[in-house]
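For this view, one protein chain was removed and the others were kept in their places.
Think of it as A and B in the order they're written, each chain with its own count starting at 1.
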Amino acid sequence: MERIYIFTRFERFWHWTQALLIIAMLITGFEIHGTYKLFGFEKADQLHVYAAWALITLWVFAIFWHFTTGEWRQYLPSFKKIDVVIRHYAWGIFQGEPHPFKMTRARKHNPLQAFAYLGVKILINPLIWISGLAYLYYNELEAAGVALNLGTIAMLHTIGAFMMLCFLIAHVYLITTGHTVTAHLKAMITGWEEDDAEPDKQTP
Amino acid sequence: MKVHRLVSTLIACGLLCASTLASAYDADWKRGRIYYRSVCTACHAAQAGGSIAPSTMTKAEWGAYLQKDKHAKGKDSVKQYVSKSYRASIRSQNKAADKFADLPDEELFEDLKAFLIKGAKDGDAPASCS
Partner (left out) sequence: MKISHLGLLASLLFAGIVQAADAPAPTKLNTTADHSKFKELQREFTSGPEVTKACLTCHTEAALQIHRTKHWTWELVNPLNQQRLGKKNVINNYCLSSGTNLGACATCHVGYGWTDASFDFKSQENVDCLVCHDTSGNYKKLQGGGQPPVKDTENPPGSGKIVKAIDLAAIAQKVGKTSRDTCGACHFFGGGGDGVKHGDMDSSLASPEKSVDVHMDATGLDFTCSTCHKAPAHDVVGSRYTPTGKDAGDAHIRGKVNKSNPATCQSCHGQTPHKAGAQPAKLNQHSDKVACQTCHIPQFARGGVPTKMNWDWSAAGKLSPEGKPMLKKDAHGHVIYDSKKGDFVVAENVTPEYAWFNGEVTYTLLGDKVDKADGITQINALGGNASDGRSLIWPMKVMRGSQPFDPVNKTLLKAHLAGNDDTAFWKNFNWEKAIETGMKDANAPFSGKVDFLKTEMYWPITHMVAPKEKAVGCNECHATGGRLDKIQGVYIPGRDANQLVNLIGWLAAGGTLAGVMLHALVRIVRRKN
C-alpha cells in the first residue's frame, strides 16, 4: 500500500480551524437569522462577528499560502475523467470498486471534488464575505452613498449560508467514501493518505 | 413711644442678625432631603423596620428629637449618623454619603433639620413616602 504525504501542516491547520469557524458561524448565524434560540441574539451576534474576523484573517493567510506555494492550481477545473468519477459515486462505490482517481501530490482532488471546492471558493465564499462585510458596514456604505437594503444584504448572506450548509453536509459525508470510512479523515489529521492502488485485503 | 419702638426693633434686629451669624449657615433642605432619603430612610427601611416619613411627626417633635439627639431609644446619637466618620464608613456602598463625604458635620445636620422641619406633619411641605 502506498502512502503519500498529501496535506501539509499549514493546510491541516487551515482546514480544521476553518471547519470549526464555519460550523460555529452556521450555528450562531442561523440563531441571528431567528431560526432558533441558543445563546441569545446578542451573544450569538458577538460570536458570529468574532468568528467572522478570525475566518477572514485565516483566509488572508490561506490565500497567501495558496499563491506562494502554487497550490491554487489544485482547483483548476478539469473535465478529464469526470464522467468516470461520477459513475463511481453513482454506481461503482456500491459495487465496492476502488476509486478511479489516483491522487497525487500535484493533483490532490478528483475532478468532481476540484469543481466543488472551486465553487466554494469563487461562489459561496465571496458571496458570504461580501454580503457579510456589507452587513457589518451597512451604515458606512450608506454614508458613502451606496444605499443598500439591509433585507437584501441579509437575504444574500442567508443564501450563502444555506449553500455553505449544503456543502458542509455533502463534504462531511464524502469524507467517509475513502477506501475505508475514516481514511480521508485520517489523512486530514495526519497529512498522510493511504492509497488503495494495490489490491488489498479489503477488496472482496 | 416711637423711640422705644425704634430701639427695641434695632435691638431685636441686632439679636436676630447675631443669631443668624452665629450659626452662619444657610441650611440646604435639598441636601438634607438626599441624605435623609438615601441614608436615614434607606437604612430604616432595610434594617430598622419600615419607613420614617418626615410627615409622621410635627415640627416641634422633630425639633425636640434632634435637640435631644437620641437615636435608637438612646443607644446612640443622631449626630453620629450624620458625622464625617459615619459617612466615611459607608461611602463605598452609599452614594449620598460619598457625595457629602467632606461636608462639615454641623452643616449636614442643619440641612437634615431643615428638610425635616419643612417636611413635618405641620411643615411647609409635608413629606410622606410614596
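FYI, a contact is a pair of C-beta atoms (placed from the backbone, for glycine too) under 8 Å apart; a residue touches a chain by one contact, two chains touch by 3 or more.
Worth saying up front: this structure is predicted, and the values here are computed from it rather than measured.
A.B. asks: Tell me which residue among A:I6, A:I32 or A:V85 touches the hidden chain in the full complex.
C.D. replies: With A:I6, A:I32 or A:V85 as choices, the missing chain is touched by A:I32.
A.B. asks: Could you pull out which residues of subunit B are in touch with the chain that's been left out?
C.D. replies: 2-3, 6-7, 10-11, 13-15, 17-18, 21-22, 24-26, 29-30, 33-34, 37-38, 95-96, 98-99, 118, 124-125, 130
A.B. asks: Which residue numbers on subunit A touch the omitted chain?
C.D. replies: So the residues of subunit A touching the missing chain come out as 32-34, 37, 40-42, 45-46, 49, 89, 93-96, 136, 138-139, 142, 149-151, 154-155, 158-159, 161-163, 165-166, 169-170, 173-174, 176.
We take it that only the chains that are shown with their structure count from here on.
A.B. asks: So what's the Cα centroid distance for subunit A and subunit B, whole Å?
C.D. replies: Those two chain centres are 75 Å apart.
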